[in-house]
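This is the structure I have questions about; it appears just below.
Moving on to chain A:
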Amino acid sequence: MTLVSVLIVAAALIGIGLYGALSQQSFVMLMMGLELMLNGAILAMMGFWSFSLGGAPEGQLLAIIVMAVMAVEMAVGFALVVAVYRKRQADMTESLTTMKH
Partner candidate 1 sequence: MTDALFLALSTLAIWSGWRVFRVDSMVRASFQLMVSFIAVGLIAVLLAAPYIGIATIFMMAVEMMVMALFMVMFMMNPAGLNPMVMVHQHRFSIAAGIIAFAGLTAAVLLSDLPVQRVPEGVDVVRNLGHELLGPSMLIFETAGVTLLATMIGAVVLSAHSGRYGASDTGSLPPGLTPGGEPAGRKPENGGHHHHGGH
Partner candidate 2 sequence: MIAATLILLLALPPLVWVAAMFDRIGAGRGTVVMGPLQNGAALVLRPNTETEAPDRLNRLLAPGWYLALALVGLSVVPLAEDVVASEISTGLVLWGACEALTVVVVFLHGWSPNAPLPLIGAYRYVAIALPAMLLSMFVLIGAALPAQSLSVVEVVEAQREIWNVIRQPLGLPLFMALGLAITLRGPFDYADGAELAGGTSAEESGPALALWHFARAAMLVAFSAMAATAFLGGYLGPVLPGPAWLLLKTLAVMAATVAAGRFFVRMPPARMLTFLWVVLLPLSFASLALVGVEVLP
């Protein structure tokens, strides 16, 4: 287990997540892609923290902030999905070509 190997795993997770976020039509699946990218980001962060930062506590703090970001992303994402669904019965990205009602 070296920094390089950890970072390559993180890069793979980010790559898969990017593929998911770009390719999925459904909002919920799209959010899964975003979450997977953030997963890779957390892994990279912990790798740097452990191998390069000498255990500086700010690295862990950053991971906690990323987790909060994930929670916010998911809550707002789902709230938007519900709001859009109420309005248009739609849960796919194509059906949102306009922001107006």
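How these were chosen: all candidates are chains of the complex that A comes from, given by their letters.
What we mean here is this: a residue touches a chain if its C-beta (ideal position, glycine included) is under 8 Å from a C-beta of that chain, and two chains touch if they have at least 3 such contacts; residues count from 1.
On a predicted model such as this, the values are computed, not experimentally measured, just so you know.
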item: In-complex contact partner of chain A, selected from candidates 1 or 2; value: 1
item: Residue ranges of chain A in contact with candidate 1 within the complex; value: 1, 3-20, 22-29, 31-33, 35-36, 39, 42-43, 46-47, 49-55, 57-58, 60-61, 63-65, 67-68, 70-72, 74-76, 78-83, 85-96, 100-101
